[in-house]
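Yeah, one chain of the complex is gone here, protein chain that is, but the others are all in their spots.
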Amino acid sequence: MATAAIAAAPATAVTAPRLKVGAVTAGLALILLTTAAASLSLGASGLLPWELFSRDLSPAERAILLDIRLPRLLLGALVGASLAVSGALMQGLFRNPLADPGLVGVGAGAGLGAVVAIVLGGLMPAAIHAATGMYLVPLFAFFGGWATTLILYRVASLRGQTSIATMLLAGIVLGALAGAATGVLVYLADDNQLRDLTFWGLGSLAGANWTKLAAAAPILIAGLALSPLLARGLNAMALGEGVARHLGVPVEGVKRGAILIVAAMTGASVAVSGGIGFVGIVVPHILRLAIGPDHRSLLPTAALFGAALLIAADTVSRLVVSPAELPIGIIMALIGAPVFLWILLARRATMEI
Amino acid sequence: MLLASGLSVSLGRRPVLSDVAFEAQPGQITAIVGPNGSGKTTLLRMLTGDLAGQGAISLDGDTPATMAPRALAQRRAVLPQATAVGFPFTLREIVRMGHEAGHAAHRPGIVDEAVAEVGLSRKIDGFFHDMSGGEQARGHLARVRAQVWEPMRDGRPSWLFVDEPVAALDIGHQLQVMTLLRRFADAGGGVVAVMHDLNLTAMHADRMVLMDGGRIVAAGRPTEVMTDPLLSSAYRCRLCVNTAPPKGIWLLPQAAALA
Partner (left out) sequence: MSRLLLATALALLPLTAAAQDRVLSIGGSVSEIVYALGQEGRLVGRDTTSTYPAAVEALPDVGYMRALSPEGVLSVSPDLILMEAGAGPAETLATLEGAGVKIVTIPGADSPEGVEAKVQAVAAALGQEARGAELAARIEAETAAALATVAAQPGPKPRVLFVLGNSGGRLTGAGSDTSAAAMIALAGGVNAIEGFAGYKALTDEAVAAAAPDIILAMESSEGPGMPGDDPLYAHAALAATPAGQAKRVVRMPGMFLLGFGPRTPEAILALNAALYAKGN
């Protein structure tokens, strides 16, 4: 009798709760299209996109649809996708679901670059202003982020090998250093510059235009297109660098690729939209719960989800206090934090059962 | 065959391996034994190319250190002592990683077969991290097994390097794993295993290599290596080797520290 019971017990198969990748991808694509349509249709002016064809629009109305909403939508989609994919790449690299691009110093470096441009911009030679025009802050943010990452990468690399742990520690140190330098500049800043700094830190897509899109899009699209090449390597890295090597993964190449892609994408995103947090952690986390951690499906779905989320948040940001606008970073935290908490709590319940 | 000579490696100024020569034949289980700190794992890591040092290694005529990572992954699989999984993968996904590393095209069915071989079929779609320590160890064995699924491939042997594959297992599963390795070797593959359990090793290994202090002190068939003086000297305690029908030999520890 006892034998029969023991033999019967193992018959039930164990299955991880997962959704179908295809269904999730299709669903996210649909959500992205819906949010994109909403973003083109909603705004303080109440203009609708098809009015472009149904009646004669004034130059200002044409500008709202074609020079304000459209580049803003495209920039939002690219930035959202890039931030989500960057987060997923960093988490894969560090084997930690809480890792974000900030860990490789991009955030601190970009922040320092922006502060330098805002506070010391007036002291810079006229030639620099002539060359950069109104894009001094984005350019400095991009180069700040990029330079910090390269420094960190050099510090953490010895004889062609990059230590992820050293990079993490050096990142904290460099972050503190950049924070101190930022602090000095904040002290030097006048009242108006302080306000600019605050708004920059909260992030916004309000400055989107075709010029910014043309500058950022090639970097962001290249990063998004190259990231799937790292998927198999990152999967193997989940078992550790040693095992990844046994599985035939060129580990150093994967690390270098991930770091450089993240630095470029995050640098470009931060430069055109300021500090937008949360996307990089929440999107990959929710997707890992839904479809699992396989980067081959995680990276493309994260791009779709991140794009939809940022477009949605941006649309809300320009509607809630219309015709004024709330910084998108605030919206992101307001929408994202409760949803994230709810998911954690719901998951805790199932784990306890 | 696997041939190595002049292997030396130091940690700081302390030599961990000193001028080691090693060979292993396909179709055999070659077991590396020895006391803690004798250099077993270091030797294995040099043989798999994980650790750089002096010396020459030839894997069926090729030098692992200079082979393309993908090409090497199709010729040999490695099972380290412990492997932590960073994200909530399922057992199927883990084993498929191994299979895809060794095969350009994914062949469905092989993953299921490899998992069935270690008796975990009903957990194949469950979370890896939900399994017990012993089940995870067998799961990783299924992964490396799926990587070099064909013991002979294109007329060349595949190789399995395993570091203490039975450390976390009960006696039933120890035998299951040794049987799996045995079948792989019998089909033409080569197995190099670091082992702690001398009785299990004596029962299953074709060749034994006894290490002590970073050197190989004895190598040969188990009956040649498993002798009272060799083992007692290497393990620093009095050991007594016996024989048991039909062909096995077994070991009885006699007393604690021997000077």
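Chains: A and B, in written order; residue numbering restarts at 1 for each.
We take it that contacts are C-beta pairs under 8 Å (C-beta built on N, C-alpha and C of every residue); 3 or more make two chains touch, one makes a residue touch a chain.
The structure displayed is predicted, hence computed values, not measured ones.
Peer 1: Using the contact definition given at the top, list the shown chains touched by the missing chain.
Peer 2: Visible chains that the missing one touches: A.
Peer 1: Among A:154, A:195 or A:296, single out the residue that touches the unshown chain.
Peer 2: Considering all chains, including the one not shown, the answer is A:195.
Peer 1: Looking at the full complex, which residue from A:32, A:64, A:224 or A:271 touches the chain that isn't shown here?
Peer 2: A:64
Peer 1: When the complex is taken as a whole, what residues of subunit A touch the one chain not shown?
Peer 2: 43-46, 58-60, 62-64, 67-69, 133-134, 187, 190-192, 195-196, 199, 204, 206-209, 212, 318, 321-325, 327
As a working rule, only the chains that are shown with their structure count from here on.
Peer 1: If you average the Cα atoms of subunit A and of subunit B to get two centres, how far apart are those centres in Å?
Peer 2: Whole-Å distance between the two chain centres: 43.
Peer 1: In the complex of these two chains, what residues of subunit A are touching subunit B?
Peer 2: Within the complex, subunit A contacts subunit B at residues 10-16, 18, 92, 95-97, 232, 235-240, 242-243, 245-250, 288, 292-294.
Peer 1: Under the touch definition given earlier, write down the residues of subunit B that touch subunit A in their complex.
Peer 2: Interface residues on the subunit B side: 48, 50, 69-74, 77-78, 80, 83-90, 93-94, 97-98, 100-102, 122-127, 130, 144, 147.
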